[in-house]
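Showing subunit A:
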Amino acid sequence: MKDKFRPQSGDITLSDLDPSDRSLVENAVKKGFSRREILKIMMATGVTAATANSLFTKSGEAMASTPKKGGSIRMASNLHGPDDQLDPRLFTSTIDYTRGRATYNSLIRHSNELVPQAELAETFEPNSDASEWTFKIRKGVSFHDGSPMTADDVVYSMSRHLGEDSTSVIKSVMSSVKEWKKVGQHEVKAILHSSNADLPTLLGLFQNKIIKNGSTGEGNGTGPFKMDSFEPGVKSVHTRNEDYWAEGANLDTIEITGITDPVARVNALISGDIQMATVIDPKAFRQVEEAEGVTLLSTPAALQMGICCLKNTAPGENADFVKGMQYIQDRERIVKKILKGKGSVGNDTPVMSAHGPDFCSELAQREFDPDKAKFHFKKAGISGAEIFSAPVVSGVQDAVLLAQANCAKIGFDLQVKKVPTDGYWGAVWMNEPVNVVTWNMRPTANSQMAIQFAPGAAWNDTYWNNDRMGELLRLSLSEIDPDKRHAMYCEMQTLIHNESGMVIPAFSNINDGISSNIMGMPSVPLGQLGACEWPELVWLA
Partner candidate 1 sequence: MMTQMVLRRIGIGFATLIVVSIIVFIGTSVLPGDVAQIILGQSATPATLAQLRSELGLDQPGYIRYFIWLGDMASGDLGTSKAGGASIVSLTSGRLGNTMMMAGIVSLISIPLSVALGLWAAMHPGTWLDRVITFGTLSTISVPEFFIATILVLVLAVELHWLPAIAYMSGDETGWQLMKALAMPLLTLVIVVSAQMIRMTRAGILNVMSSPYIEMAILKGVPRRRIILRHALLNAIGPIVNVIALNLAYLVSGVVIVETIFAYPGLAKLMIDGVQTRDLPLVQACAMIFCATYVVLILIADVASILSNPRLRHPK
Partner candidate 2 sequence: MIFLRSLAVVLLRKWYKTMDKLLEVKNLKISARSDEGKEIPIVKGVSFDIFKGQVVALIGESGSGKTTISLSSLAYTKPGLHFAGGEVLLNGEDVLSMAPLRQREIRGSNVAYLAQSAAATFNPAITIGEQVTESAVLHGILSQEEATKRAEELYRALELPDPDRIGHRYPHQVSGGQLQRLMAAMALCGRPDLMVLDEPTTALDVTTQIEVLKAFKKVIREENAAAIYVTHDLAVVAQIADYIVVLYSGEIMEQGPADQIINSPTHAYTRRLMDAVRPKPGAGQGVEVSGEHDRDIPAVEVSKMTAGYGGVVNGEPKVTILRDVNIKVKNGQVMGVIGESGCGKSTLARVMAGLLPQAKGDVKLEGDKLQGSLHDRSLEELQKVQFVFQMADTALNPKQLIGDIIGRPLEFYHGMKGSEKHRKVSEILDMVELPADFASRYPMELSGGQKQRINLARSLAASPEVMLCDEVTSALDSIVGANVIKLLTSLRDKTGVSFVFISHDLSTVASFADTIVVLYAGRVVEQGPTDEVLTPPFHPYTRLLISSVPELRLGWLEETMEKREMAVGISKGVEITSIGCPFYNRCPNAIEGTCNVKNAPIIELNNGHQISCHLKLTELNDVEESTNAALSASESNNVVSISSNWDKS
């Protein structure tokens, strides 16, 4: 796709770009980013400097193609069922996130570049050691039922994630907050157990939506769309919230449904029955790319394709086994053949370029090396192992099969146990000695590593408890000096790279399909379809 720029370097119009890049630029321009920033962003997505430059000159057009109101979109997610939720603290799937984004607001939202931006909070200020945060709440915001949104609603909503009896999905993530305090009618304060500079990014999580005091959501939010109907496992219909506090959405209505069968989803997209489809299977890339009127959105993200080797039991406890597993990964082929290029090679750490400066690029890339693998397996004295795999992220099953095939070549017997996704997180993940895992990208390298590798963390899914790691995670949060900070991050990534039981051969892009007349798509890499930020932003050309 990039190739098509090279021949005519001079003048390309915005429309020549694929929508992801296009929307990138458009948003950047809209937000009045500096030329340097925009260029940086664009380089990150692989656009050559020349192109980027010539593009920027054309960015006037981006401004010109202003959003226009009207139209409706039908979006189909890959997972839905009777467990579809309207209660933000129980959101677990893209379809919930999308409904949440359309119906509710949060205090903080993420920009495409993962910069925390105020939403319902007008401003947010830490105290000196970032152990207390003060949020000024936007005035004149009202829920769909007309009642005004006040600090009480905020305190209520945010406190639902705290405390013993909370069933919040992000309970442990938010555990650094001791309590939420109402300061004034439009001001709240978060008091933390320990200082946390990243709190704002946490507040951008899908579950941190503001709902009406005393409610469990029930579709009554402050968001850009009002909910007309909601049938769990079938669909929900939303119409534009005309008295929205901000400039508001462009689309009149959106329908949010689910098509679990990947083939059906793509077919529906191509035949125009739906305008947005999440999670396009690599097998279907070509189909989508070749089809008329639809576009493949591929956003680089730290969507890890991970294999956990539990360190507290055989065979993972044996470092050489893990090494073997790491060397047997044909990372190039995984990216080229399995992810069809829509992904990036992993270096057995959860952090990657998309995390920006905290990514340790100097850490040597681990290559596919059967002989080393053979050597390590031999050294470990292990001739075979059993890996549990479920399609938790696109391509992971096939990657495992590839590993199996390569293992077979060096006389190592890697048994693949394929299990359905339902029940996987409960019964297999963190239980079976070797299993696959994925994590949605976290906005910061720190939070990304903290989930999995903080000693004793709830989801330390390799049971690799390294005190130095914990220490670094803490220190890095309050380290201001870029170089020192980077050094710390590099040390952490190196630790994970060498000592943890984690094998991360590759990262998958976030791949979605949309019809080509959809403009202004966000590209926040934290989830499908620009981390579900699209409802408020997109318009139809």
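Per the selection procedure, all candidates are chains of the complex that A comes from, given by their letters.
Some observations on this one:
By definition in this document, contacts are C-beta pairs under 8 Å (C-beta built on N, C-alpha and C of every residue); 3 or more make two chains touch, one makes a residue touch a chain; residues count from 1.
In this text, all values refer to a predicted model and were calculated from it rather than measured experimentally.
Shown alone here is subunit A; of the other chains of the complex, listed as 1 or 2, the one that touches it is 1.
By the touch criterion given at the top, residues 74, 76, 81-85, 90, 92, 164-172, 231-235, 237, 255, 257-261, 263-265, 267-268, 270-274, 420-423, 425-427, 429, 439, 458-459 of subunit A touch candidate 1 in their complex.
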